[in-house]
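Handing you a structure now.
Missing here is one protein chain; the remaining ones are kept as they sit in the complex.
To keep things simple, chains are lettered A and B as they appear, and every chain counts its residues starting from 1.
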Amino acid sequence: MAAPAAEPAVSELIELTAAEAAAKLRAREIDAAELFEAYRARAEADDLNAFTWVADEAPDADPEAPLAGVPLAVKDLFCTEGVPSQAGSRILEGYRPPYTATVVANATGAGATLLGKTNQDEFAMGSSNENSAFGPVLNPWDRTRVPGGSSGGSAAAVAAGLTPWAFGTDTGGSIRQPAALCGIVGIKPTYGACSRWGMIAFASSLDQAGPFTRNVTDGALLLSHMVGHDPRDSTSVAMPEPIRMPTAQDLKGIRLGVPEELLGGAGEDAGIEAGVRENFEATLRLAESLGATVDTCHLPHAPHALSAYYIIAPAEASANLARYDGVRYGLRVAGDADLDTMYSRTRATGFGPEVKRRIMLGTYALSSGYYDAYYGTALKVRTKISEDFRTVFGEFDFVVTPTSPWTAFELGAKTADPLAMYLNDFCTVPMSLAGIPGISIPSGLSDGLPVGFQLAGPALSESRLIDAAYALEQAIGFDGTGAWA
Amino acid sequence: MGMTTFEPVIGLEIHVQLKTRTKMFCGCELSFGDPPNIHCCPVCLGLPGALPVVNARAVDFAVMIGLALGSDIAPRSIFHRKNYFYPDSPKAYQISQYDEPICRGGDLAGVRIHRVHLEEDAAKLIHVGESGRIHGSDRSVVDFNRCGTPLVEIVTEPDLSSPEQAHEWLILLRTTLRQLGVSDVNMDEGSLRCDANVSIRPVGSSELGTKAELKNMNSFRFLERGIRAEIERQTQLVESGGSVTQETLHFDPATDRLTSLRSKEDAHDYRYFPEPDLVPLLVTDEMRASAQAAVPELPAERMARFERELGLASGMARDLAFRRELADYYELALAQAAGKVTPVELANWIPQLVERIGSGADPAQSKVTPAALAALAALVSAKEISRDAGREVLTKLVQEGGDPAAIVEREGLGAISADDGDGNALVAIVDAAIASDPDAAAKVKEGNMKAIGPLVGYVMRETKGRADGGEVTRLIRERVGA
Partner (left out) sequence: MVTLERAQVLHVAKLAKLELDETEVERMGEELSKVLDHVDRIRELNLDGVPPTSHAVDLAGVMRADEPQPCLDRDVILAAAPEPVDGGFGVPSPGPGDD
């Protein structure tokens, strides 16, 4: 499909991958301000509602820096000093933080320039970006459908060519799943690899920042400028070695495991759409043709991962969101009433229904008499899931699954039933609980809609994981430009 | 109808602000009395996206406190979130410790310690209109300077049995913590805060009655009064057929009245869960050893040693042990004395020195060296100068420093005694005294020792205090023929 009529120079700029653009910027072959303006104009004209804020003008760029002035879109829940950071919520409408998130500073420190803040499900709670106080985001492949969530804005923006790349966050799948639904690459790194300083918290023990990119190489490049130990984050870890740019041409010697508990045996209906299933199987065959071995593996506690997740995440969220009380920043309602009314009405007005549901769920799971049965038990399930993965990685290099059980669904299709929405995450949540890295790459189309393939590896295996994904990506040869605005 | 006698059972819950440079979980500096909100950052303000990082020195101080209290130090402990909404709590949870605290057990002067743990302090709420009162005003203003200050919470077992004992024990705890150097422990400034759990039970019973928690006693006096008031309240209640309900009470020192803040039913559900933003706290062998090395001999032990090894009376032992500068100075002087004066005799000179340099002053900063004090005490002990002369010498030492023997020489303060070269002179003065007051002399001869006063006075005046009082008395009686 041809790009819409535009100045040839502009489309050429947009066609460059981030890595290509960085190289040309450093070589002074293209101009950073021109590149920025090309994207800025497209972001301004955004009809997907992907952006909540777009820069007025190009910031100064440094052509000597590794990322040399390549524009970057950032999910709204990253604090960006002086720039609205609202986490998709009315309760933070207009909030401008006095400091910047570490991962954002890392990327801009390496030369990336802030193009805009992207729309998201409120406080990262959602799988469709229909929970935003600023309206839903549309999928560029089909504007009647959702882009996935919670990082729907970032995913849609990359998929539509409104930005070369973007930051998202992944707590239970919020990078990987929108990447799959939008036909782009999304990486959730090892828990701790990216600093959480300045990332507005949803579920502290699960949240991770990660890149959305058009291809795996760009993903490796951006991730390498996000990771790093941060003394301001006590859960931050240093990567044992820098993230390598991928080069693998095949998958010789790579052992891929297909978890039976998530995908069912042959012929079993595991709740995965037929088209997605077909694509998954085809991708496995492709992997074999590249030299990989594919076998069934076992994650005995994986069927309980979703339940454990929907206790742990809301519980932590109920505490993380308690600070939104109208006292120091953000929305305040009924400031002249008594304290309790001010608190309760501010929060009732400022939070959307999904956030309220999860706060209630989390509060209940932690409350007196229920802690052991719910939260306490869920933490034990997490132990078992981590053990399951460790055992599997003794025999397999990577675990593979379809990223999402279905392709992009229609707006409104799953909003009536919260539980139905939660089921989106059953293939991504186990990796979140275990804190291991996962990458989703586009593996084809099903009825014209993108399908994502997920690879997950042991903790801190990013370079190897990315390399394997790259080899597969090259063989798949997916063309995402069809969704470009 | 027999009246049961009840005895009080008291436990204390103490919060101590640590004297670190920065807050528990962020690098903002600690302060007191500064303009509001000038020592704040995203962490202590609870801004979105902020994360806590543990202050290593706060941990060291907590370990020192645990060691000083004889607690078991946990090699691994964790932080929990304690969830509740209040304007002084910016995250709407306090990072504290719950079931895996840094220290468990211990004992101080016979009162068992239940646990010691680390947590962060809340912000300050200033009530507009009427300061210091919880009730009756419309708006409050929050100041986050204090928010995040490191706190150590010390909880005792219910081992205290009277308001007086609680007062005395808290003083010992305060002195101990002050000597550790971990806190200013000043109740006026809020670096030491104490709540009490009070219950009563029939004398002789070993079961615990229902307890009430008393808050807002912000001085030692109020603590004692509040506990006493609560004991009375509970006793009257039980004696009239009622029973004590578990509640939290606020003590108003202006009226000695206790008001209920909340009952057990309204008690908070804090929904404790492990703090996901912090990893487990470790106390390594190195940390423990370095904390131990930083713990000096503490008041309770020093007091006991002074009594046991030096034979000091408990009052003197306590007074010295409770002020490290005095005890340190005293022991230096004792070493210099090299046996020429007993520990008890030397100790008696310390209050004299304190009187002359000021009660808050450090004797080590004065002009009187420990060696000089020891030498002075030795001179008096050997009766080379009288006690009164000794006090004069001490005054001179405080003013000019120097050597006591030289001062004695210069001022001519050597003792006059019947036994030395001036012996005849002293006898002559005694005879003159007797001659000046024959009535008194006659009474003394009859055995009325009360009459000897004027005669002794005469001799002391004539000798300018250089004679030894005891010797003068003996001489008078001898010369009078009593």
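Annotations
Methods note: contacts are C-beta pairs under 8 Å (C-beta built on N, C-alpha and C of every residue); 3 or more make two chains touch, one makes a residue touch a chain.
Owing to the predicted nature of the structure, the values given are computational and were not obtained by experimental measurement.
Checked against the full complex, the one of A:123, A:141, A:167 or A:329 touching the unshown chain is A:329. Of the options B:36, B:105, B:296 or B:351, the residue whose C-beta touches the omitted chain is B:36.
Across the entire complex, the residue among B:26, B:214 or B:415 in touch with the chain not shown is B:26.
Within the complete assembly, A:342 is the residue of A:222, A:342 or A:449 that touches the hidden chain. For subunit B, the residues touching the absent chain in the complete assembly are 20-22, 26-29, 35-42, 45, 53-59, 76, 78, 85-87, 125-128, 134-135, 137-144, 259, 261-262, 266, 269, 271, 274, 276, 278-282, 284. The missing chain lies against subunit A, touching residues 95-96, 98-99, 190-192, 205-206, 231, 234-235, 237, 301, 304, 306-308, 310-311, 318, 322, 325-330, 332, 335-345, 347-348, 351, 356-357, 359-361, 363-364, 367, 373-374, 376-384, 386, 417-419, 422, 433-436, 459.
By definition in this document, only the chains that are shown with their structure count from here on.
In this assembly, the C-alpha centroid of subunit A lies 58 Å from the C-alpha centroid of subunit B.
Interface of subunit B with subunit A (complex): residues 42, 45-54, 81, 83, 85, 87, 90-93, 142, 269, 271-273, 276-279.
Contact residues of subunit A toward subunit B in the complex are 77-79, 85, 87, 92, 95, 97-99, 101, 196-201, 203-205, 231-235, 315-316, 318-319, 322-323, 325, 327-329, 339, 343, 363, 366-368, 371, 375.
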